[in-house]
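Mind having a look at this structure? Questions to follow.
Note that one protein chain of the assembly has been removed; the remaining protein chains are unaltered in position.
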Amino acid sequence: MKKEFQIPSSLSEVPKTSAQVLDFLKPLKLTEGEIFDVRLCLEESLINSMKYGNALKPEIPVRLILEYTDTELKMTVEDHGEGFDTRKIADCTKEENLLKQSGRGIYLIRQLMDKISYNAKGNCLSMVKYLGKQAKA
Amino acid sequence: MEVKALEENGFSVFQVTGEINISTSPELRKAFEKQSSKKVVVDLEKVTYIDSSGLATLVEMLKKTKAQGGSLGLAGMTDKVKSLFEITKLDKLFSIYSSRAQALTQV
Partner (left out) sequence: MSDKEIVISVRNLTRNFGERRILNGINLEICQGETLVIMGGSGCGKSTLLRHLIGSMKPDSGEVWMFGQDIAKANEDELDQIRKKFGMLFQSGALFDSMTVGENIALPLREHAKLDEDIISIIIKMKLELVGLRGFENLMPSQLSGGMKKRVGLARALVMDPKIIFYDEPTAGLDPVMTGVVDKLTIDLTRKLNITSVVVTHDMGSVFRIADRIVMLHQGNVLQIGTPDEIKHSKNPIIQQFITGAAEGPISFMQTGDNYLEHLTSKIKE
């Protein structure tokens, strides 16, 4: 199953979108924990794209592509910015960074999803979560 | 999201209900900034969802309380919410209690 969305880059669209997405994913019968993780990673990536990629301009779209089979769910979020070299983002779990205000969004995504990858430019993020028997305990 | 600010046993207690996310975390921050207690407990028992902006807001509240020579504890988190603190190693930073009652005796 596949679905594509173009979302205005406005924070008020974030909960709307995650509600639509979770609705689309109902057939997967995700556990509560999986729903939480999917929602959090989706929202964090949308917020990052809207903020850093699209300057929070509602007239600039974020593209979201959802694909699923019974073994995996893939979410791709793309913005129009120049991207980030994500290797350069500070590790928020290091002692000296714990008190910092930012940097946890991407870290959470990395931890909660099974596989993530960026395109070379850094403005398109793909997140994969394995489902069913392949899922982590 | 709703934030109720209460006084209990000389503590400033913030009882939060709902979701602490990018839209609602500024409200929590505003409520916190209305006071300057040295003993703060944030009751998260009824918090169903928190994102990185929510985590950042709690970090800021901790920082500001500590800057006054005070202490801040978090109470009653669900397992899911707690796991986010563990993943981001914020559990090393915060005093986390299983209930408000516990926090009020220990903070």
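Which chain is which? They are A and B, in the order written, and residues in each are numbered from 1.
Quick note on the criterion: a contact is a pair of C-beta atoms (placed from the backbone, for glycine too) under 8 Å apart; a residue touches a chain by one contact, two chains touch by 3 or more.
None of the values given here were measured: they were computed from a predicted structure.
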**Request:** Extract the touching residues of chain A with respect to the undisplayed chain.
**Result:** 6, 8, 10, 51-52, 54-61, 80-82, 88-91, 97
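Here, only the chains that are shown with their structure count from here on.
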**Item:** chain A-chain B separation of Cα centroids, rounded to whole Å
**Value:** 25
**Request:** Using the touch definition up top, name the residues of chain B that touch chain A in the complex.
**Result:** 21-23, 49, 51-53, 55-56, 59-60, 62-63, 80, 84, 87-90, 92-93
**Fill in**
Touching chain B in the complex, chain A uses residues 11-12, 14-15, 32-33, 36, 39-40, 43-44, 47, 92-93, 98-102, 104-105, 107-108, 111-112
